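Here the complex is missing a single protein chain, while all its other protein chains stay put.
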Amino acid sequence: MADAVEIAYFVEARRQVLPGPYDVTLVEGSITTEEEIERIKEVRRQSGLLVTIGACATSGGIQALRNWADVGEFTRTVYASPEYIHTLDRSRPVSDFVPVDFELRGCPISKQQLVDLVTSLLIGRKPSVPEHAVCNECKRHGTVCVMVAQGIPCLGPATQAGCGAICPAYNRGCYGCFGPMELPNPAALGARFIAMGQTARDVSRAFRSFNGYSAAFRAASEQFEKDAIPR
Amino acid sequence: MEPRSLAEVLRSAQLFWGLEPQHLEKLAAIASEVTWTEGQVIFREGEADDRLYLVVEGLVALEMYIPNRGRATILTAGPHEVFGWSAAVPVVGKKTASARSLQRTRAIAIDAGALCAACEQDHHLGYYVYRTLADVIASRLTATRLQLLDVYAVGKGE
Amino acid sequence: MNSTLAKGHWSPATGHPMVPQPAVITHVQPEAHGVMTYTLGFRDPAVGEAYRFHPGQFNMLYLPGIGEAAISISSDPAEPAALRHTVRIAGNVTQAISRMEAGGVIGVRGPYGNSWPVDRAVGNDLIIVAGGIGLAPLRPVIYHVLRHRADYGKVTILNGARLPADLLYPQEYDDWRSHDIEVVVTVDRADETWKGRVGVVPILFYALRPDPKRTTVFTCGPEIMMHFVVYEALARRVPKDRIYLSLERNMKCAVAFCGRCQYGPTFLCKDGPVLSYDRIEPFFTVEEF
Partner (left out) sequence: MTEQTPLLGGQVVISKPALQQLFDALRTAGYSLIGPTVREDAIVYDEIAQLTDIPIGWADEQAPGTYRLRRRDDQAHFGFVVGPHSWKRYLSPPSLRLFATRRTGDGFSVETSNDPPPRYAFIGVRACDLVAIAVQDRVFVEGPVQEPHYKARRERAFVLAVNCTEPGGTCFCASMRTGPRCSSGFDLALTELDDAFLCEVGSALGAQMLSAVEWRPAGAFELSRARQAMADALTRMGRGLNTHNLPELLYDNLEHPHWANVAERCLSCANCTMVCPTCFCSDVQETSDLVGETAARVRVWDSCFNREFSYVFGGHLRPNTRARYRQWLTHKLASWTDQYGVLGCVGCGRCITWCPVGIDLTQELAAIRGEGQL
């Protein structure tokens, strides 16, 4: 890949920084401060294609958990001098602030998808990033469904494929790292978890992880949270 | 072209081909033949509505003028087609578009006032004429909807 | 099932059902904005010799690294060696093809699908109704009619496009007209230089008085346009089994293995793309079918 792509700005890997504009910019991380809003707008101006990669950039990340909490309280608890902490009250995806051309989901992202993305951009084809459920990958691999055969709650049926369906292959339910699939039905999946013995609170928390702030998972987690409160 | 009576011309136009002879004669009595050379303005938007037209040959453009954008052709009317129908539906009382001949055009003009009177007088004729006009208007509406859909627009891609 | 349709012409000339044959672009003809016609010649002369197609059939065009797309053949079936495809830029593959020039190599497999039933229509009046790129798969029918003009009665082509500049093959209309074919053209949106008709294609039917006993309608264009072509034809009492449509669905294999082009009981790659209205009527207006 090194011959075909010139890396212009990647401070973790290469000290030299080339000036913009850039053909393609890959953006990691969510937007949590005022400075970042201005910075992402500048990045957008300098970039031909803007691709967000990872759960933080595409849905706000695990730090979006604070979106359901009082950030002031966190900063007062964690930091000795909270007055120096300037942060937005919510952690939000890049696409809330600037138009995004393409998303690579995941926490972490799939290396294979990243290579395919770059290859596709170089060759001029549409990146083959699936938008269907993780279940497709389990079944192609021959992995036995952990939910049906072992009663383990699994977010796979609501989560976008691409990770390689690793967790179910190790007898774990999917955690939803790749965020919601194209047409998720978290309400029906969560109802099934409850029928399997989970509480509404458990279900709410299951949807509220790396991609908890994505629209579909967020709505589900909030609904099940409401359901958990006895009336 | 061999000379034909207006009634014959009216009958040969698809629009009134099912009409009984005595009714056709009534229509012929209030109709006249008109011709326009290429590029002639037939009527303008906002003018009083007094005649509707049935194209015999040629082509007429119905246009609207959009301030700052200029003239836009909404639709054309060719042989067997009617234009200026708003004259027979006197709610607006004014032409809602301009008409201009795109080629040498021959048409039959029917006096709208006389047509309304004839239809009042003879409800059988009135039913036939207005059902026919409803057909024309419905077809226009459907065609306009399709035009609005912009059916040839290229989609978002593979 | 109606058995009067032309049967699918199986056993593609290119051999293995899924493997393309390299073909060289010998000529590129710009047609309209974002539309070009590519003339192809198979690199293997034996494949070129054996290659035949019927009007309405399609090929799968392949570019290594990019992918494959189903594209109708738009040339004269009597001259299979000058194989032409009119391509509109609509996606990945067509975008990549649009960057190619004469001398470039494209993978071709086919021909696939059935064809317009030009034999069944012998002795009939023909109404050919095209919208936009839909004229491309109908052009082989027109060439067939030009070569066998005496086999058909009155022939009318109703052709529409979005803009005057989008009209396909305008340089050929005079030739068609010289063979006693009525060519009526309309556009949805006109500028002041346009002296022709304005309005959608189905309204061109208003001036037609077809004889239902001896009329066959062939139509290809945006699906919603074809709905109204069918309604206009039915209103003029053209029988359902003499109204033929060419439908479009995504195709990955073109040999009825991938399942994508299903339209109710039919696979459009095998039983279509040309279907008579009587076969598809139950599904024609079902939403999200």
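Per-chain numbering from 1; labels A, B and C assigned in written order.
To be clear about the criterion, a residue touches a chain if its C-beta (ideal position, glycine included) is under 8 Å from a C-beta of that chain, and two chains touch if they have at least 3 such contacts.
Remember, predicted model here, so these are calculated numbers, not experimental data.
Between the chain not shown and the residues A:49, A:71, A:144 or A:219, the one that touches is A:144.
From the options A:46, A:95, A:119 or A:223, the residue with contact to the chain not on display is A:119. Residues 1, 8, 10-12, 16-20, 22, 24, 43, 64-68, 90-91, 104-105, 107, 248-250, 252-253, 255-260, 262, 264-267, 270, 282-283, 286-289 are the ones on subunit C that touch the missing chain.
One chain is missing from the display, and on subunit A it is touched by residues 1, 4, 115-116, 118-119, 122-123, 125, 128, 130-133, 135-136, 139-145, 147-151, 154, 156-158, 171, 181-185, 188-189, 191-192.
In this section, only the chains that are shown with their structure count from here on.
Chain geometry summary: the mean Cα position of subunit A and that of subunit B are 60 Å apart. Here the spacing of subunit B and subunit C, counted between their Cα centres, is 34 Å. Counting partners per residue, subunit A has 126 as the residues that reach two or more other chains.
Annotation for subunit C: residues touching 2 or more other chains are 91-92, 95. Across the complex, subunit C is touched by residues 14, 59, 61, 70-76, 78-81, 102-103, 139, 142-143, 146-147, 149-155, 157-158 of subunit B. Interface residues of subunit C, counted against subunit A in their complex, comprise 65-67, 91-92, 95-96, 99. Subunit A meets subunit C in the complex at residues 123-126.
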